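A quick write-up on the structure given underneath.
Shown here: the complex without one of its protein chains, the others still in place.
Here the chain labels run A, B and C in written order, and each chain numbers its own residues starting at 1.
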Amino acid sequence: MKRIGVFICWCGSNIAGTLEIDKMVAAAKTMSGVVYVDQNKYTCSEIGQAMIRDAIKEYSLNRVVIAACSPRMHENTFRKTVVSAGLNPYYLEIANIREQCSWVHKDREAGTAKAISLIRTAVAKAAMNEALFAVEMPIIRRALVIGGGIAGIQAALDIADTGFEVDLVEREPSIGGRMAQLDKTFPTLDCSACILTPKMVDVAQHEKIKLYTYAEVEKVEGYLGNFTVTIRQKARSVDLQKCTGCGECLAKCPSKVASEFEEGLVQRRAIYTPFPQAVPNKPAIDRAHCRYFTSGKCKVCQKVCPAEAIDYAMEDLLLTNGYGAIVVATGFDIHKLNDYGEYAYGKHPDVLTSLEFERLLNASGPTGGKILRPSDGKAPETVAFIQCVGSRDKAKGNPYCAKVCCMYTAKHAILLSEKVPGSKAYVFYIDVRTAGKDYEEFYNRAYEECNAGYIKGNVSKVFPDGDKLLVRSVDVLSGALLELRVDMVVLAASVDARADAKELAKKLAITVNEHKFFTEAHPKLRPVDTQTAGIFLAGMCQGPKDIPETVAQASAAAVKVAAIFSKQSLLSNPIVAEIDQRLCSGDMSCMTVCPFNAISEQVVEERRGRETVSRKIAKVNAALCQGCGSCTVACRPGAINLKGFTDQQILAEVDAICL
Amino acid sequence: MPVTNEGFEPVIVAFCCNWCSYAGADLAGINRMSYSSNVRIIRVPCSSRVNPSFIIRAFQRGADGVLVTGCHPGDCHYHSGNFFTRRRLSVLKQLMEYLGIEPQRFQVRWISGSEGAKFAMVMNSVAEEIRRLGPNRKLRDVR
Amino acid sequence: MAAVIGWRKKDFWWQSPVVFLEDPADAHRLVWDPFTIYSPVKFLLDWQERCNAKVGIFVKGCDSRGINRLLQDKRLERERVVVYGLPCGGKADAEKIRASFPAKEIKSVSLLGEQLVLAVGDKEERIAAEAYLLDKCLTCRHPNPVVYDQLVWEEVLPRQKADESRFARVQAVTSMASEERFAYWQRQFERCIRCFACRNTCPACNCRVCIFDQAEPRWLGKANDPADTLNYQIIRAFHVAGRCFECGECERICPAGVPLQEINRRLIKDMNEAYGDYEAGLDVTDQPPLGTYRGEDPAGFDES
Partner (left out) sequence: MKKVAKTKLSELFSSMAAEAKLYVPALSDGIVNFTLWQEGLTVTLTALNVLVPPKKFFYPQTETVLKYEWGEDLQLEDFACKAGEKTILFAARPCDVSSFAMMDKVYLDEPPDEAYRRRRENTTVIALGCGEPDETCFCRSFDIDAAKAPGADVLAIDIGLELVLVAQTEKGEKLVSAQNGLLSEATSGDENRVKDEQEKIEGRYVTSVSLRGMMEKLDGMFAADYWEQLYKRCIGCGTCTFLCPTCHCFDLQEYAAGNRGERIRCWDACMFADFTQMAGGHNPRPSQKERVRQRFMHKLNYFPRQHGDYACVGCGRCVRKCPVSLDILEVIREAGGADDGM
């Protein structure tokens, strides 16, 4: 037998000033199931709450309706109130007679009539309310960070420093990522390696961090607090325990391939460490290009290795670990310039991408830090920098701005003037975007102190002209047609999401936007969360950003993880879907509409006549379900219901509100 | 020709998703933007929780108009809920019109948590349309 | 195989009901004539519940899409049925024949190529089949089975006119003014006796417990009043939206002659226009339109 108590709040004059409380009280008394009605000046006040607690006890109420402000305001307050009186928190219903009644309806009579209707509706629902309980779920307090660039490194270090275990997975033989390829960083011009390598070493040495290089995420199952991840440790063919990193093998290896790290400007061996400061500073065999693996003969590295660390028989290992949270920091790809033939990229050696140019600047790069033309090894006196190649280009590139090009080009112009005295940089731009601390100043320095020529205009064509390059463009400001003979052209190639971002998103059950960047849960308020609880984003994999932003986001993700790990266990949201086995036909249409992969198939045993038969029906994972209820409509027989918003409750509300 | 329904006070049931539209309704309240008191709100977690059966039921029980409101497509708190809502309720609405139910009787709108003014505006326009339309007789139980 | 499901002949010339044969010796009772219309497919549900043995089933083009419907809805285990495909040139409409021949004197009706052969009294009449086929067969786009283990005979050519006539009636009803349309449907629905034959016949209506049969909550009033009939027809149509494969049986077997195909096909038309052409029951791996979405979907309502 339901014994419902109704408590009508005046909210001072906010409600009582516009609505007729006494009428409401009188009406509420006649509502079926209602055994007690009272009113209070401020129900949310301690006195008001005490009144409810007392009434619950004195009149042994088992459902409570509070007519007051929006549930978005005080639902939790009042849930605590009824709990303190020994009731289940979900026995409470709130009739929103302030925001949605007294504040918006001037007509006293009509407003009161509506308020009564809202109370009747809340009473009708309350009569259907059932006790709901949050389930306690243990948390595996170990985090997985995917991607060993600056974002992943920062996230891993920050999580580890809070005292929790972290596994860092990097698919290349070394961590470091894109930042390791950079020479100097804007706007301070401090050397990238100098600030990155110490962090790389920290990662390697941190007792709480386990590093998996040359490894990839194979499979992800489970949910917040309890993910099960299978990691593929690719066969490195070099035993990291034995290898001393002496480098003998690197020198002797006979087969050469373009170095990814050097953007193909030079060649590396088939057995290689990507770059001198690599962590771990131990090689891996690139089996696709290794003579032994391709032809069956060679074994030079094995012969020369003093530590007998070479192991051709090594196989991929599948390791399965449990994690409580995951940070995705997989970075970005450089936009392919195949569609930009007009800039002669790939046709002329002295047309470079800015990352290739970055390598020329780098002391450990192919030219030892000297800016030299690949064609003739001469220092260029004039260099044209073309902005937005593949960015802000709806026609054949990315519609978005790559965000970092304006600033690193300013950096390149400055470094050019330093390294090649008397040289001249020309920058062709659409707009120069310098939003960021000290960025505008840095850009000013490029053209004021280093006399870089900034030309607003799109370059239409670049073609060889003797040993020079002819750059044709329009100076938008003067309107003049422009032809410049330069020694070198540097293209600010746009940034893309990783080519395989979609596959990873699928494994993680997170989403990507139309450009394959991972989507955040809310563009403003949850920028590091994903739709899937317990999985967070850091760095370029979520969208173009520079190093400071990347690091900030990585630390933010780390805090999110630490916040989860600060508890021993999680309380599940009790507003979740549930299956009525009797009604479920097992057609799984609920599963296809679930945004959270919370529904799966299960086999159940049933009595049919004398025998027991088994059949497949749907199953809800309460830990994954977020309680949207989309499944309840997809299910034709109404076999899946949403606790707290059941079909019965909503139909009762509909019936009551229409009276 | 314009029909006037003197003294007719329509009952309009609005299903509002908790995260956008219901918040929009609260915002309208906080800003004291008055709108028709004919509108009565039922709170649901997401517009995709609204079963067409709820809508028909409301009409049967005497609602003169039914309104379903949700987050703008793409802003769904549950990521894809309102995309399904859009398909389901498009199908339902076209079906109801095909069976001769006035288009204005049942409407779907996207109202975000920041669009208090829009909420009030929509409620008024819907209430006005229903008032002009007169009582729902087609879908109402004879009881 | 523990049994085969096909058709047999019964008392009257127009009766060729579904039959379950468990004894091979009864094979001679199977018939294929102008009235083997009723789909045997949905009986597979009850069969599966009752026994685990394999069963053979004869299917026309429309029936075969029913098999796919059940498969896609995970209500049928493919390996438990052996499907014999029967390409079908269309079935006869007994009412059309009654209209032009004295029903009581008809002894038998059989199909011979494009002709119907009638034994009337002691005379034999030959008439062009086309004019006496069921309307639903005239708009059939897939006369050949789309899923089978064995095709019993050669495939037939689909009718050319099928496509253009497919939505003809829908267009006619759509072109009515709103109030006229309401009156039209009220006239149709007020004949509805709520026997649920349309639902019970439909292979897309394969829930273990139909929502309309549930008492708590009661989704549909049991009383046959106009609003509840609308409720029933709207929700029934919504539940088969994107899943109806146009077999037209709901309409054909409706004792009250409610033109249900005009509803089902309107939904198909709407969804084709909004979400791209889709035909249910052809491919069990695809996703029915209401089970998916696109960000750029158009809305059937004012989105402002």
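Quick note on the criterion: a contact is a pair of C-beta atoms (placed from the backbone, for glycine too) under 8 Å apart; a residue touches a chain by one contact, two chains touch by 3 or more.
Everything numeric here is computed off the predicted structure, so don't read it as measured data.
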{"item": "Residue among C:N52, C:Q150, C:Q171 or C:N224 touching the omitted chain", "value": "C:N224"}
{"item": "Chain not shown: contacting residue from C:Q48, C:S64, C:N144 or C:Q188", "value": "C:Q188"}
{"item": "Missing-partner contacts on subunit A, residue numbers", "value": "30-32, 120, 124, 582, 655-656, 658-659"}
{"item": "Missing-chain contacts mapped onto subunit C", "value": "10-12, 15-20, 38, 42-43, 46, 103-104, 187-188, 191, 193-197, 199-201, 209, 213, 215, 221-225, 253, 255-257"}
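Throughout what follows, only the chains that are shown with their structure count from here on.
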{"item": "Innermost chain by mean C-alpha position", "value": "A"}
{"item": "Subunit B: positions in contact with at least two other chains", "value": "52-53, 57, 80, 84, 88"}
{"item": "Subunit C: positions in contact with at least two other chains", "value": "211, 219, 290"}
{"item": "Interfacial residue positions of subunit C with respect to subunit B in the complex", "value": "173-174, 178-186, 211, 219, 221, 225-228, 230-231, 233-235, 237-238, 241, 263, 266-267, 270-271, 274-275, 289-290, 293-295, 297-304"}
{"item": "Complex contact set, residues of subunit A against subunit B", "value": "70-73, 96, 98-101, 103-107, 110-111, 113-114, 117-118, 121, 511, 531, 575, 593, 595-596, 626-630, 632-634, 642, 645, 647, 650-651, 653-655, 657-659"}
{"item": "Contact footprint of subunit A on subunit B as seen in their complex", "value": "9, 11, 13, 18, 22-23, 25-26, 28-30, 32-35, 37, 40-46, 48-54, 57-58, 61-63, 77-81, 84, 88, 120"}
